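This structure is in structure tokens; I'll ask about it shortly.
Let's look at chain A:
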Amino acid sequence: MPILSLITFLPIVGVFFILSMDSKRSELIRVTALLVSIVVFFISLPLYFTFDAHTYEMQFVEKLQWIPSFGVHYHVGIDGISLFLILLTTFITPISILASWHITKNVKEYMVAMLVLETGMVGVFISLDVFLFYVFWELMLIPMYLLIGIWGGPRRIYAAVKFFIYTMAGSVFMLLAIIALYFLNHRATGEYTFNLLEFYRLDLSFAVQFWLFLAFAFAFAIKVPMFPFHTWLPDAHVEAPTAGSVILAGVLLKMGTYGFVRFCLPLFPEASHTFIPVISWMAIVGIIYGGLVSMVQDDLKKLVAYSSVSHLGFVMLGIFAFNIQGIEGGITQMINHGLSTGALFLIVGMLYERRHTRMIADFGGLTKQLPVFATFFLIVTLSSIGLPGLNGFVGEFLILVGTFKSRILYASIATSGIILAAVYMLWMFQRVMFQEITHEENKTLKDINKREFAILIPIMLTIFWIGIYPNSFLRKMDASVNHLLKQVGEKANVASRVHKPKKSGQLQKNVIPKIDIVPECRTEW
Partner candidate 1 sequence: MLNLVGLILLFPLIGTAINGLIGKRLRKETVGYVACGSIGLSFFISVLVFCGLLLLPPGERLFEKQLFSWIESGSFKSTAGLQVDPLSSLMILIVTGVGFLIHIYSIGYMHEDKGYHRYFCYLNLFTFSMLLLVLGNNFLLMFIGWEAVGLCSYLLIGFWFEKKSASNAAKKAFVVNRVGDFGFALGIMLVFLTFHSIDFTEVFSAASHGNFEAGSFTVTIITLLMFMGATGKSAQIPLYTWLPDAMEGPTPVSALIHAATMVTAGVYMIARCNVLYMLSPFTMTVVASVGAVTALFAASIGLVQNDIKRVLAYSTISQLGYMFLACGVGAFTAGVFHLMTHAFFKALLFLGSGSVIHALSGEQDMRKMGGLRNHIPVTYKTFLVGAVAIAGIPPFAGFFSKDEILLESLVRGNLLYWIVGAVAAFLTAFYMFRLLFMTFHGVSRVEHHAMEHLHESPGNMTLPLTVLAALSFFGGFLGIPGASVINSFLAPVFGGHGHTEVSGAEAGVHHSAWLSSLMMVVSTAIALAGIFLAYQMYSKKPELPGKLAERFRVIYKLLLNKYYVDEIYDALFVNPIKKISVQLWKRVDAGMIDGSVNGIARLVGGFSNILRLLQTGYVRNYAFYIVVGCIFIIIFAVLGKVKF
Partner candidate 2 sequence: MITVTHYLVLSAILFTLGVVGVLVRRNAIIIFMCIELMLNAVNLSFVAFAHYLNSMQGQLFVFFTMTVAAAEAAVGLAIIVAVFRNKETVNIDDINIMKW
């Protein structure tokens, strides 16, 4: 039973369904979209239960010929790393559709965009054929761009175009790297294919690895977003509709980190080792910078956006620790960030629905008026701070332990990030929820209604579930992460860094090789 293809293309069936409906009956459209996404979620559940955690091999694999002359196949499959990201996608989409009940403008186009977005996202996580991956990677851009652009806030056009061009600029270089890989694989094995698993077996010279890693890393760093490339995130989040920013924060950002784990690390091991300092420092700067800047934001969504920069800085740090704790922590933190930041955006959206403003100064003392809302908001704030017992802590602590094992200096600076997290989140929470009610309108706000309750409850349960019993997640990842580590080879980072870190052979070599990426191929072909 081709479960993966079902999950990917069922939303498209839903899209055709919705297109056939009359656009006046928006209620019907909303319900169908919700039903379709819920059905997709329930179809994706067996993935978790029937997932065999002992093998690192790809599971639920489907392979069909797509473009024979290029050797492109519709080749999909998942392993421990991508399993949870798919579940996160299918879990968040119904919630964000439910959260966009108040959208009244062009509901039909909105729901079509959401469902196509879901297809794009799931497609990215399951595709094992690099060409297919790139197609889904770009496909998912269009609906997101339309979501931000049409239903967004005042500066939506600037934000939407900036989002599109930022991602596109990164991914075109990845395209070239893919083509280069394609030909290198042909030169090595003699047959044309885009199969990722065969690319894993390629052993490339360091110079080639260096440049290809740079191309892939540039595309993913923009998506993560890592420090210098992050300026599109606050704009996109501030202008996107609630559901848009929930999905943007919940899933789209994970494609960058997923890309690193799926492509950069296994394909270019030596280059990854050389890049550990660069990427780790970018991540650390991202953590501290994200924390500091979000402290002084006056717009709620901008604050949460910068906090995502900080959280994903942690994830990148974990991934580039190159040990089991770091990577598993990174993957768990990806899911946690999806849940807690997604929930934060939902909550900010609820505030926006009531008061049509996102400025912190307009709120104050809401706890007396909205007690249930306050409890949910508090739990989500604590989960995003990384309070033990909730999901944030598990991921963050594993990342820090992993980074500590590989390089103590990085971990000690990064751990200061948890102080910053506490500062900016609690300061925001205090200014929004505590103190007396200063504005008249806040006095007449209504507490959470049933729909909003139904949105937040599933996320709360998962937050507690990951916080209290994370093993149900970690055990599924072990095999795949171990395999990834074997591929990357743990030789570069000595297990115990307590004594002075000895100079690893890797760093002496000239780090920037000369620019003849495919030197010999010109003459030979």
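Basis for inclusion: all candidates are chains of the complex that A comes from, given by their letters.
The definition used in the following text is that contacts are C-beta pairs under 8 Å (C-beta built on N, C-alpha and C of every residue); 3 or more make two chains touch, one makes a residue touch a chain; residues count from 1.
Since the structure is predicted, the reported quantities are computational estimates derived from the model, not experimental observations.
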Please name the candidate from 1 or 2 that touches chain A in this complex. 1
Please name which positions on chain A make contact with candidate 1 in the complex. 162, 228, 230-231, 234, 289, 292-293, 295-297, 323-325, 328-329, 365, 367-368, 382, 387-389, 393-394, 397-398, 400-401, 404-405, 408, 411-412, 415-416, 418-419, 422-423, 426-427, 430, 433-436, 468-471, 474-475, 478, 496-498
